[in-house]
Structure formats: structure tokens, C-alpha cells
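Notes follow the structure.
Every protein chain but one is kept in place in this view of the complex.
== subunit A ==
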């Protein structure tokens, strides 16, 4: 009996969480007039409240067609997002993984202090470091280029932190036995560290994807040229007339995140579970 109630409660909570996504898909199938009607009170400062139906009265794929076939701007931004995300993740793989391994496994003087610094930096919100970032990028003449987003993100501290945890969990004995067998640091890292910490790496990548796919602040501040903007900046440009397109754009933006999560979510779980097991 208790289970049933628990189950019901969880369902209700889950439904509450899922409603926005449902409305998103719902709205993307509505015609322009319908959407405008529902959202006018909000968007046009009229009296009354915005309302929404559970199912569209006049479903149509018009917004999809308009967005996917009639708006080249959307695709420019989409591929910008793809480019940014892939490059950032690649860069993080290249720099973050060794860094995490180094923090976890190597003996470096001042390691602790450096790591503390890392943690502090990780805790700071973007707004705090925004100005100094801007000045640095300006000096380096990287403003208004994709590198202004990619480079700071590549050297971001969060993935390092995540992966560090996983590398730390690897038993020392394995490494030692490997060293005894004659493996060098690099070989140990490559052949033992990476495979064993792969779940950590993947979960860092997945979280990284989710973060960088939806990046808003950095592009808004550092990119002036509109042709460099990522997809996350498409929505602020839309007004009430194109609310249908806004819904569709949101759906399209959502899909890769969903798919990536489905692809790599298991590792996330596993990684979290593994770290729990350790302690």
C-alpha cells in the first residue's frame, strides 16, 4: 500500500517536472494564431493570464517547416554550437584528463595548494570573473572569435575535478604492479589510468556537453559578430510573432542533449555509484 502511495507521489512530482517539456512539444505543433492567442497576455502586456491547452486545437507542422527549411540563420547558429561544443570537449580531453591524472596520481610539490586554487576557481560564478576574462581576451586579441569561448572552457576546472575523483579511486596496487612490470608513467596513464577512469571521463564529457551546449553568458559577452553566435542565443532574438518557431527551436536544441544523455548517462550513474562505493 505504502508503495503505491509513494509511487503516486513520485509520479506527480515527475509530472510536474515534465510539464514544461510537454508544453514545449505541444506548442511546437501549434499554429501561429493559436500560440499568439495563448501567450498574448504575457508577451504583449495585456490583461489576463497566459493559458495553454494540453493538446493543440489545430495541430500543424508549419513551424517545423519554417524553422528547418526557411531559416538559414538557425542552422548557422546550430553548427556554431556543434563546433564550439566538440572543440571544447576535445580540448578538455587533451588537457583535463592528464591534469586530473597528475593531481590524483603524481607527486608534484604544491599540488594541494594548486588543487585548492582549482576548487576555489570552480566555485566562482562567471559574472565574477567576466571582467578579467574580457580584459585578458582583449589583450590576446581573441575577442569576437570562437577561441574566446573555446580556450577558457578547455582549461576549465570542473572536468578536472570530476575526473580527479575517479582517478583517485583507482587502487595504487594496480599501478605499482604495472610499474614493476616495467611500465613508464605515460604507459600507465594510457593503458591503465584512462580505461579505468573512463567512466569518469565520459561523465565529465556528458556534463560538459550539457553545459557547453547551453552556454549563454560567454557568447553574449565575448561575441559581437552575430554570425558566430551559438544556438542558445537564437531564442532571445525571437518575439511573439515567431513564438511557434521559438518552441520548435527549443525542441531542436533539446534533442541532442537528450540523445547525449541517453548515450552517456549510464556512465554518469556508474561513476556516481563508484565514487559512493569507494568511501
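Here is the rule we go by: a contact is a pair of C-beta atoms (placed from the backbone, for glycine too) under 8 Å apart; a residue touches a chain by one contact, two chains touch by 3 or more; residues count from 1.
Everything below uses one rule, namely that contacts and distances are computed from a predicted model.
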TODO: Would you kindly match the missing chain to its UniProt protein name, picking from "Biotin/lipoyl-binding protein", "Cysteine desulfurase IscS", "Ubiquinone biosynthesis protein UbiU" or "GHKL domain-containing protein"?
DONE: "Biotin/lipoyl-binding protein"
TODO: Decide which residue listed in A:60, A:95 or A:198 touches the omitted chain of the complex.
DONE: A:198
Task: Omitted-chain contact residue, chosen from A:56, A:193, A:244 or A:264 - done: A:264
Task: Footprint left on subunit A by the chain that the document does not show - done: 68-79, 82, 169-171, 174, 196, 198-199, 225-227, 229, 255-256, 259-264, 266, 270-271, 274, 277-278
